[in-house]
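Got a structure for you, questions after.
Missing here: one protein chain of the complex. Every other protein chain is in place.
So, chain A:
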């Protein structure tokens, strides 16, 4: 019988993974309870695409039995990181931590340069784009220009993007109409509460949200003020670093986290609010990310404790002052990181059900990842679409006229799914904030 052995000391990467994640992988009792929860196990049907399989492979890599690039990289890369397995696990294996440790090890493994090294687009986006709000905003403006001038129509009718990359073509069509930058609420601003001030909050604007979906950010702030929040937009905040840690760029993720902690801890806000499930999960895990950093650990923990999703605050301070009815069936697609990491499930549903006129219908498999997965749908287009198409069948069954999410990636992925079904006239993909704002007569 094979016993776990310490890896060959000369293999430094395996050694690092051994000390980072080996104990976590040993917590797995291989019961398999995670299998039915895993969307990639369902769509791909092999054990290496399951949480149990991936955990075992990380363990094998840490023991030096398999190669990081040849054997471990692909199964790990094909994970959506939805973390539904953590919710299903009876013994509480910290899968998310194992996944990130594995990604970091794969990135740093000796053979990484030849193969599978983060491809250029990914690198460009992660290192040179997301961390820089100004650059993101310039892209936002460029996209707005592209949409407004009619260039988008020409591109769409020419089908050129489809030929370059079906993934990009899908994404291009799913992009929301971008609001003029003049409407964007600038960082450094303090927005007073309408009426009595019940709570001082600081708003985390995010990188993609801020540049591509500034309208949703603006509506978020307006909703917060009408329920009695004074909203501070701290200066010098930046990308949360989620995409970086998901890609194994832990160093960069840590640097971004520190910048955010510094930016937010200077304000006297009681709560840090965000409106994107993925970012929220990342903010909530700053405490874990910087746990070994003596200088920052305490502040990181305090930051994480203050972090809340928009639905939690609106529910806590509600009811919202609705002025309009929403006639139609509404369904909700959980953001995995909101549901499985932040454990927020009931608040978005209660808010939706509170809108006058809404008939709320739960979708079969609402807790199943939509396979947007950060940039998973770009990198693994076919796998992602397989999972999405299944979800669209369930959505159709609800007969909903709006499907609501609390994360930009999920929202765009729903749009892509709706387009693929040719159902754009029957159903809309909306952010929770959009539908609430509409019912409150904001916009």
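Here is the rule we go by: contacts are C-beta pairs under 8 Å (C-beta built on N, C-alpha and C of every residue); 3 or more make two chains touch, one makes a residue touch a chain; residues count from 1.
Heads up, the rule we're going with is that contacts and distances are computed from a predicted model.
The chain that is not shown carries the UniProt protein name "FAD-linked oxidase C-terminal domain-containing protein", picked from "2-oxoglutarate ferredoxin oxidoreductase subunit beta", "FAD-linked oxidase C-terminal domain-containing protein", "Paraquat-inducible protein A" or "Acetolactate synthase small subunit". Considering A:12, A:60, A:265 or A:379, the position touching the chain not shown turns out to be A:60 (whole complex). In the full complex, chain A touches the hidden chain at residues 1-4, 23, 26-27, 29-33, 35-36, 45-48, 50, 52-53, 56-57, 60, 65-67, 70-72, 74-75, 90-92.
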